[in-house]
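Just below is one structure, and these are the notes that go with it.
Only a single protein chain was left out; the remaining protein chains are all shown in position.
Every chain is named by a letter (A, B and C) in the order it is written, and numbering of its residues begins at 1.
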Amino acid sequence: MGDSLGHLFRITTWGESHGGGVGVVIDGCPSGLQLSTEDLQYELDRRRPGQSKITTQRKESDTARILSGIFEGCTTGTAISVMVSNEDAKSNAYDHLKDLYRPSHADYTFEQKYGLRDWMGGGRSSARETVGRVAAGAVAKKLLQHWGNIQTIAWVEQIHDIKSSVDKEKVSSDQIESSIVRCPDPQASEAMIARINEVRKSGDSVGGIIRAVVRNVPAGLGEPVFDKLTADLAKALMSLPATRGIEFGLGFDSVSLKGSEHNDAFVMQEGVVRTRTNRSGGIQGGISNGEEIDLRVSFKPTATINFEQDTVNREGKAVKLKAKGRHDPCVLPRAVPMVEAMINLVLVDHYLRNRESRL
Amino acid sequence: MGDSLGHLFRITTWGESHGGGVGVVIDGCPSGLQLSTEDLQYELDRRRPGQSKITTQRKESDTARILSGIFEGCTTGTAISVMVSNEDAKSNAYDHLKDLYRPSHADYTFEQKYGLRDWMGGGRSSARETVGRVAAGAVAKKLLQHWGNIQTIAWVEQIHDIKSSVDKEKVSSDQIESSIVRCPDPQASEAMIARINEVRKSGDSVGGIIRAVVRNVPAGLGEPVFDKLTADLAKALMSLPATRGIEFGLGFDSVSLKGSEHNDAFVMQEGVVRTRTNRSGGIQGGISNGEEIDLRVSFKPTATINFEQDTVNREGKAVKLKAKGRHDPCVLPRAVPMVEAMINLVLVDHYLRNRESRL
Amino acid sequence: MGDSLGHLFRITTWGESHGGGVGVVIDGCPSGLQLSTEDLQYELDRRRPGQSKITTQRKESDTARILSGIFEGCTTGTAISVMVSNEDAKSNAYDHLKDLYRPSHADYTFEQKYGLRDWMGGGRSSARETVGRVAAGAVAKKLLQHWGNIQTIAWVEQIHDIKSSVDKEKVSSDQIESSIVRCPDPQASEAMIARINEVRKSGDSVGGIIRAVVRNVPAGLGEPVFDKLTADLAKALMSLPATRGIEFGLGFDSVSLKGSEHNDAFVMQEGVVRTRTNRSGGIQGGISNGEEIDLRVSFKPTATINFEQDTVNREGKAVKLKAKGRHDPCVLPRAVPMVEAMINLVLVDHYLRNRESRL
Partner (left out) sequence: MGDSLGHLFRITTWGESHGGGVGVVIDGCPSGLQLSTEDLQYELDRRRPGQSKITTQRKESDTARILSGIFEGCTTGTAISVMVSNEDAKSNAYDHLKDLYRPSHADYTFEQKYGLRDWMGGGRSSARETVGRVAAGAVAKKLLQHWGNIQTIAWVEQIHDIKSSVDKEKVSSDQIESSIVRCPDPQASEAMIARINEVRKSGDSVGGIIRAVVRNVPAGLGEPVFDKLTADLAKALMSLPATRGIEFGLGFDSVSLKGSEHNDAFVMQEGVVRTRTNRSGGIQGGISNGEEIDLRVSFKPTATINFEQDTVNREGKAVKLKAKGRHDPCVLPRAVPMVEAMINLVLVDHYLRNRESRL
């Protein structure tokens, strides 16, 4: 269960890395939005394996097909179905994983839950599952642009112990995309690429932190109790594979301040209510206040490594997992479009919900 | 909208700090659980204002009434309605807040969303809203005890810059409850109490970090895609007032490790599959693996302070918010039962859902 | 489970006939609607037992209390909680029902489902459960009036074999309310009252048919696939106790016509697209077409009768159920406001959903 997300703009994803493909059904997209496969493809290409030398080398063109919900170039208001076929599915590459549990993967937990598991490429726990999310996120992105140029920008802030320095008010998509690791700080970017190459060669992996800001958010998005904007963003982002933590505004660092230091004073600026500071990260009481939304998500190092590891098999015997074949040394460059997609999906849902808050 | 949480065990809360009361409807509690108001009252008393000198001094007995769903001491399987009346509602205490927005409160965002707001005590954004959550959490706690002694324990790990040192494997509820700040490290507890008293006197406030572990969790809880256990816990906890971040296992610190250092090797222990380390915090691929769940939630310093602050009023004029009356210098001691309640609510929901995973 | 209904305007009811009371939480009511207890009380009084000599004589004032969600006479956009206390709960009147199953009641099915049951007054299967529905329906009614004078009118069309003749285009609430059986055909009304009195005296019961029309419905309400307006109305109405069937427009009689006889031709009238006939009952393809919605709901005769009946007890022995005490000879007069409430709740939900159909 749980293959759907959203209340008014609701996506349902399906697919494993070794079946017929992966896809998504988008329910609740308003009619009248111009949409083409190109809109989806741009985002899918940013998520695609093999896009650079520092990501996994699985070969997938990830070509999106829109199967329903579009008529004469426009959304009809009914379900949009998007499918991407699997191409590079080497099923025999997984034979050695059939009977044992890869450490810190979902092998063991899936088998405990379901009594069986699809051991080819991780089945539903594969990062390939996110194809549908990113395709749907591209639709969300277009809606947000249409409604008021609401713009989500994410980038790699840290890889392993390499931190970047970025002016979050000014950073642009172009700057981010000009780096294959998607870090807009050129020096840090270079160091990150070197580090990823290093662990790639040694068969190891690294994680990191993605930061995201959302600009031009209207005030009022988010519901007061359980469906706070913070809560729904946290859920959406923590549902991405390998995420370990999320924080908004000052996040964990807010703890070091007193209330008198942390509160964001309201001020008038050009006739508009603004806050002098934005320690709250654009969300107060779970509802957007019109300031920039600001959040950070941490990703653990990828579990697949080319090391011999201790584990157990299905019969409960201690065994060694031998290193084999290609691995993804760092998921973060490809996770940037995933993070943006999840944020955009939540924002569209709350944008629609907010339109029904008043009589 | 958004006053409900959960899929199979679903709660709906209602109420403001200055209306007839606050409450919760619990839908989906299985029949046959022995339940009394005492079960609820124990948890409500831990959440109650005025329980110690370091919390807000609002006087509320917070006496729970169970209005439906219980017959001859047992749950009937139908909706359980719980109500707590408001007692200490000094409505004139808020007159000065009618036309201005308190910094870092939800005043401005509510008004932007709804076009109006209940300015008495924050309306629905009041922490009093959590009464219903804690009452429902008490029911969840009993279910988890019944099913297998699944036990959630939360404590205050940090207040402002005062950190504690706690053996999370051994810490007990008794140790936690013996400290009015709910920190089981006696030295840290003392320092925290002193710090809270200090800011209370100066009219300021502090935040902190609550840590929680869950023991005896069966493997298999959580769904593979959007409704990962991490994701649903993140949503539930980030829906609590004043939360700013959450992390699982090593969380943000996982970034400093390589995959070879972070992976939790599987080992057999007494015939059971276990992990040698628990850097994943008991959840892998979004599903519990049977190890202790381990998470941390950060709370910003309370927004209400007894300082003069810059703000604007409803007409868009810069004004000063004058300090008035009682304030809560630190919400964390009372947030401990809230955190436990949210975790228990999510666990019950996923426990029920997991029972339907197999044929 | 299943104590909630609706997607954007969502109600959750609670309560049994012999607990602390009954009530409802309304989630998703837009802010800015003027609402008072009088609005609710008018509808509750129409549902109230003892309102006339032909209904059950249980004494309940059914006084509504609004516990949350209203501020200065207006809805705030947050959860509205309404409660009605139980007054006439004679618990010892049910002792003889403790161990046996009343024929065609929910006693047996509840016990099979839950392993136990609240045998006082039927527990959650009591018609008293509909108090919350009617209170919430009164809020829905006000919203529909505000949005465009959308008006639902229901009446008793048939009791037992007594049919009425009513001009559904012209019938008014006043005409309906002037009859204690809520049948606006004076002759039929008189005959129905006589028949109900007759079965009341003999200890028997009768059912009947309620017809409802909705005027001034905008075109576009209803979703194309599963959440068709017909489908959601059918669900809402068939969730009322004792309902056995529902039909829209010509309903079962449409079967006797050919397509050429049944189709509703489109015509222009005063510049507006209309249909010459309305055999579809105002809904085509599951979506309202702007014509009057027209539906009929059948109710079986009440199961509680003052006859000795064959049944079995919890030990599986054949026993006689002895007739005892008051009974409700005909639920239909009181079911009229219930039918209107359910229709209005569905319409509000779809009105809100429809506002999000377009960009």
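Assume a residue touches a chain if its C-beta (ideal position, glycine included) is under 8 Å from a C-beta of that chain, and two chains touch if they have at least 3 such contacts.
Since the structure is predicted, the reported quantities are computational estimates derived from the model, not experimental observations.
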| item | value |
| --- | --- |
| Options B:Gly2, B:Gly28 or B:Gly121, residue touching the unrepresented chain | B:Gly28 |
| Touch residues of chain B, complete complex, unshown partner | 7-8, 28, 30-33, 77-79, 143, 146, 224-225, 352-353, 355-359 |
| Absent-chain interface as seen on chain C, which is shown | 1-5, 7, 13, 101, 103-106, 108-110, 112-115, 124-125, 129, 158, 160-161, 199, 204-209, 219-220, 222-228, 230-232, 234-239, 241, 243-252, 254-268, 271, 273, 275-276, 279-281, 283-290, 298-305, 307, 309-312, 316-318, 353-354, 356-358 |
| Contacts of chain A with the absent chain, listed as residue ranges | 1-4, 8, 10, 12-16, 19-23, 25, 27-28, 31-32, 65-71, 74, 76-81, 83, 113-118, 120, 123-124 |
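By our rule, only the chains that are shown with their structure count from here on.
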| item | value |
| --- | --- |
| Homomeric contact chain A-chain C: same or different residue positions, threshold half | same |
| Whole-Å gap between the CA centroids of chain A and chain C | 46 |
| Residue numbers of chain C (touch at least two other chains) | 8, 28, 31-32, 77-79 |
